[in-house]
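Apart from one protein chain that is not included, each protein chain of the complex appears where it belongs.
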Amino acid sequence: MKTSSLVSQRTMAVVIISLVSAIAALLLIAFIQQPVHDNALREVVFANLDKTGVSNPVTAVLLNYRAFDTYLEFAVFLCVAVAVLPYVLDVQLPKQKLSAESQVLAIAKIFVPLSILMAGYLLWIGSTQPGGAFQAASLLAGCLVLLSLANVRTIDFSTARSRFLLSGGLLAFIVVNIVVFSQTFCFITLPQNIAGSLILFIEFFATFAVSASLFLCFESIHKGHL
Amino acid sequence: MAIDLWIDVILCLSVLFVASSIFLVKNTFSAIVLFICLGLVVMFCWIRLNAIDVAIAEAAIGSGLTGAMLIAAWRKLAFNESGDQPDEQKEKSE
Amino acid sequence: MILMTQSMLFSLCAVILLAIGLIGFLLTSDFLRKLLALNVIGMAIFMVLIAAANNDPNAVDPLPHAMVLTGIVVAAAGTALGLNLASKIVKFARSIQGENTAIENKKSNATQDSSSGQTD
Partner (left out) sequence: MHSSFYAISIALLLTLPLIAAILCFVVNSIKVKRYLSVLFAIVLVFICVAQASYVFENDEPLQLVVGEWLPPLGIKLVLDGFSSVMLLMTSIIGLAITFYSTHYFESDDKESRFWPLWWFLITALFGVFVSSDIFNTYIMLELLGLASVSLIAIQGTQKALQASYQYLLVGLLGSLFYLLGVAIIYRTYGVLDNELIAQLAQNNLSTKLALAFITLGMMMKCALFPLHFWLPEAHSNASAPVSAILSALVIKAAFFILFKFWFEILTPVVTVFAVSLIGCLGAAAIIYGSYRAFTAPRLKLLVAYSTVAQIGYLFVAFPLMIVTPEITRTAVIYFIVAHGCAKAAMFLSAGTIQKAVGHDNLADLKGIAVHLPLSIFIFAVTSTSLIGLPPSGGFIAKWLMLNNAVQAGQWWWVVTLFIGGLLASAYLFRVLNLAFTTPEQESLLDVNYSEKKLLGAAGLAIITIIIGLNAIWLTSMIASNA
């Protein structure tokens, strides 16, 4: 029985490999035949860039032209944070004492302040240069992970305050929608004069919310399921 | 041939090499490490393709945090897998 | 050789990467590597998008950048959920495995009058 299952596994592998490479070849022919689109959309993006309040085109697309995508993006992240939170709460995190001389803590002492500074810079520069909420959030999450590896308790996820922090990004977006709606009666229309500051307001809360969610995802795998 | 086309060719070959070795390598831990390297090499591709925002996000979330999660998960999963358990290495080292 | 522009080169690399990821997903049995394969397929699709964006290097289209940014974050969220479920399943398997070994120990101790009591 052993050899026949090995043989059938071998033939199955060959079949799958040939099928997938046939699909890849088809895709390649399609790419070679078909020239890329005429990039008309880029002119439209740059033409209206001054109305969006930011000069970095990617941030403009993310938070003004297609703000609805990012609005749901925060919902996706909050959904995973909600799904993963119970795994952290099931385990009573032991009260570790701060072991001063552990190497990880030494590294953390150097890198955490730097990355927080860098995250702040990335968040602020997001409106003009490459950068923005997601990049700053991932840097902050990196600091939190480093501190957690050094056994420093940063966020206690059992309190309602931390749950509020997690849903901060989405809440900020909804508050902005309601405020904007009361003036312009349209959905997610950021009025031109205050668009820049509204985007920064949303990005500020989103940074903390997304970094807390990313840290929660790491923490649940690292500390949960004991 | 222009020099930068050679850089791109080398980048693409290294991406394909690292990606194929993720599935060919024996134990899971080296697969995870290779995945983190793949994340970083792909980050260089994004920089070559003038996509700086994506490069930052790829390095930080794509390979950084996902890699940290994978290693944390591997530490938890590895103790029962038949193949490459850390306690096996411990026995060898004793 | 056809005109090998930079975007066509990276599209070619993306297609092969997609094939590697798909074959990897279908052929591995180890479920951690299946998640890796899903991320590799994601990276390949993002490469297709970014290569299309960079078709004319001095007029880079920002829309695919926003799409890929969102895609990377969603892929990370999916992987986090997958890893959590995998750890939970392994915890269950180990706890059941623990119970089985405990039952076997009791049985083996009961049958052996002399308490060799092998500990697992």
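Order as written gives the chain letters A, B and C; numbering starts at 1 within each chain.
Please note the rule applied: contacts are C-beta pairs under 8 Å (C-beta built on N, C-alpha and C of every residue); 3 or more make two chains touch, one makes a residue touch a chain.
Everything quoted here is computed from the prediction, not taken from an experiment.
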item	value
Displayed chains contacted by the hidden chain, counting the whole assembly	A, C
Which residue of A:76, A:104, A:149 or A:194 touches the chain not shown here	A:76
Contact partner of the left-out chain, one of A:64, A:127 or A:148	A:64
Option touching the unshown chain, where C:9, C:27 or C:81 are the choices	C:81
Residues belonging to chain C that touch the chain removed from view	18, 25, 31, 34-35, 38, 41-42, 45, 48-49, 52, 61, 63-64, 67, 70-71, 74, 77-78, 81-82, 85-86, 88-89, 92-93, 96
Residue numbers in chain A that touch the chain omitted from display	26-27, 29-31, 33-34, 36-41, 44-45, 48, 64-69, 72-73, 75-76, 78-80, 82-83, 86, 160, 163-164, 166-167, 170-171, 174, 177, 181, 185-190
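By our rule, only the chains that are shown with their structure count from here on.
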item	value
Whole-Å separation of chain centres (CA-atom averages), chain B against chain C	11
Per-residue multi-chain contacts in chain A, two or more chains	58, 134, 214, 217-218, 221, 225
Shared interface positions of chain B, touching two or more other chains	53, 57, 61, 65, 69, 72-73, 76
Contacting residues of chain A [partner chain C, same complex]	13, 16-17, 20-21, 23-24, 27-28, 31-32, 36-37, 39, 41-42, 45, 57-58, 60-62, 66, 69-70, 73, 76-77, 79-80, 83-84, 87, 134, 210, 214, 217-218, 220-221, 224-226
Complex contact set, residues of chain B against chain A	52-53, 56-57, 60-61, 64-65, 68-69, 72-73, 76
Interfacial residue positions of chain B with respect to chain C in the complex	4-5, 8-9, 12, 15-16, 19-20, 22-23, 28, 31-32, 35, 38-39, 42, 45-46, 48-51, 53-54, 57-58, 61-62, 65-66, 69-70, 72-74, 76-77, 79-81
